[in-house]
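One protein chain is absent from this view; the other protein chains keep their places.
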Amino acid sequence: MNAEGEHAEDHQTQQEQASPEMVARIRESFDRQGLMAHLGARITQITPGRVNFALPSRPEVTQQHGYFHAGATSAVADSAGGYAAYTLFPENTEVLTVEYKINLLAPAVGAHIEAVGTALKAGRTLTVCQLEVFGVLDGRRKLVANGQQTLIRVNPSER
Amino acid sequence: MNAEGEHAEDHQTQQEQASPEMVARIRESFDRQGLMAHLGARITQITPGRVNFALPSRPEVTQQHGYFHAGATSAVADSAGGYAAYTLFPENTEVLTVEYKINLLAPAVGAHIEAVGTALKAGRTLTVCQLEVFGVLDGRRKLVANGQQTLIRVNPSER
Amino acid sequence: MNAEGEHAEDHQTQQEQASPEMVARIRESFDRQGLMAHLGARITQITPGRVNFALPSRPEVTQQHGYFHAGATSAVADSAGGYAAYTLFPENTEVLTVEYKINLLAPAVGAHIEAVGTALKAGRTLTVCQLEVFGVLDGRRKLVANGQQTLIRVNPSER
Partner (left out) sequence: MNAEGEHAEDHQTQQEQASPEMVARIRESFDRQGLMAHLGARITQITPGRVNFALPSRPEVTQQHGYFHAGATSAVADSAGGYAAYTLFPENTEVLTVEYKINLLAPAVGAHIEAVGTALKAGRTLTVCQLEVFGVLDGRRKLVANGQQTLIRVNPSER
């Protein structure tokens, strides 16, 4: 679950590997997102229908008590889900978040949080993803937020 | 919305004024939130049961197309709702977001976005707020996101 | 909300009137819905972008405490929102609920509940509605549930 990825083809057993084209497409899109860099988020894993993000703890993304701010937690969860959907889309399409709902289950503490977006249902127009965020400290992961997201595929002619 | 604004100023007609104590309490809490400063958000209005935020456009909070990132839009909406609930809470309590749901209705463009949190129902334990985000350009406001949020009041003995 | 109500009656002051064709289209759809008749719900008002339902109290839709069951409250809210969106769709299209979120704000008591669906944003593909449910007793209305709903327009060629 915490694989960094590019050189892991051989011992990847349970999940399909994303194609190099898909990885490139997502990394290129990610690099244009000012907010993710500003927060300090990075993509840690890309597989078809599932994308993981990590966001390290630092004062710029936390609250007064040292917890991650709900806004930061949500932002990386939303992005992880968006790219999870995007892995399933054909080339030359775009993804937009229609809506999401997130429950903040526990104070988000840890050295970093890990956001996992997983496609539950991929349709021609709409895709629904599950969003999970874990606080990670000393290798222990605790679920701190859980959500559900609806995304729309935008085709070039519709832009 | 049993407001506490006993010292409401004369020229405030449609909305009650927040008390100086309430304003101070919210500004002090806001100042401890690293994320809001990091994004560049500021509080623009505090009335009992309603709080407004503004977030100016800049590359650090936008996407590749110049729209505000959904994560930034959500973060200020969540914070506006949290403080709207907080205006109705007694002293020495805290507010936590239980969950929220937000629809991204239109590309969030503008010189800044304005997030408005409004308490719909304030209970002893739970408060429900409406969240609205407007894109503002040249004095014209357009609704770009709409949501609903549940918050919990945390009393000192429960911390 | 580009209304179609050319034949608005004189005594309708604040809201545009729905056209007879729109009213007929919605009533015909409603009559085919087994669940609404089974619950005892009826449509009480149809205007462009807004539809009201009433559901009278009786043991079949309530809980042990005499409150309306959350499932019944949600069912009429969802239907009111669905038809509110439908009023804005062209002929020969259909409406499907993509998702909704509802907060149950207070015990739903009253002689009947009134559900109001209101379109917030109508797009080519997706429409977002606000859902409100009021408990009504002796002419007094109290907000008992509030929600937000996403709907999709299905065109004949896509069925």
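Here the chain labels run A, B and C in written order, and each chain numbers its own residues starting at 1.
The working rule: a residue touches a chain if its C-beta (ideal position, glycine included) is under 8 Å from a C-beta of that chain, and two chains touch if they have at least 3 such contacts.
Keep in mind that what you see is a predicted model, and the values were worked out from it rather than measured.
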Q: Looking beyond the chains shown, say which of A:N52, A:T87 or A:T150 touches the absent one.
A: A:T150
Q | Chain not shown, touching residues in subunit B | A | 98-99, 101, 125-126, 128, 148, 150, 152
**Q.** On subunit A, residues whose C-beta touches the chain left out of the figure
**A.** 101, 103, 105-106, 120-121, 128, 130, 143, 146-148, 150
Q: Could you please point out the subunit C residues that touch the chain left off the display?
A: 29, 32-36, 38-39, 58-64, 69-72, 74-76, 78-79, 96-104
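We take it that only the chains that are shown with their structure count from here on.
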Q) Per the centroid of Cα atoms for each chain, what is the distance between subunit A and subunit C, given in Å? A) 35
(Q) Taking the mean of the CA coordinates per chain, how far is subunit A from subunit B in Å? (A) 25
Q: Averaged over CA atoms, how far is the centre of subunit B from the centre of subunit C? Could you give it in whole Å?
A: 29
Q.
Using the touch definition from the top, which residues of subunit B touch two or more other chains?
A. 101, 103
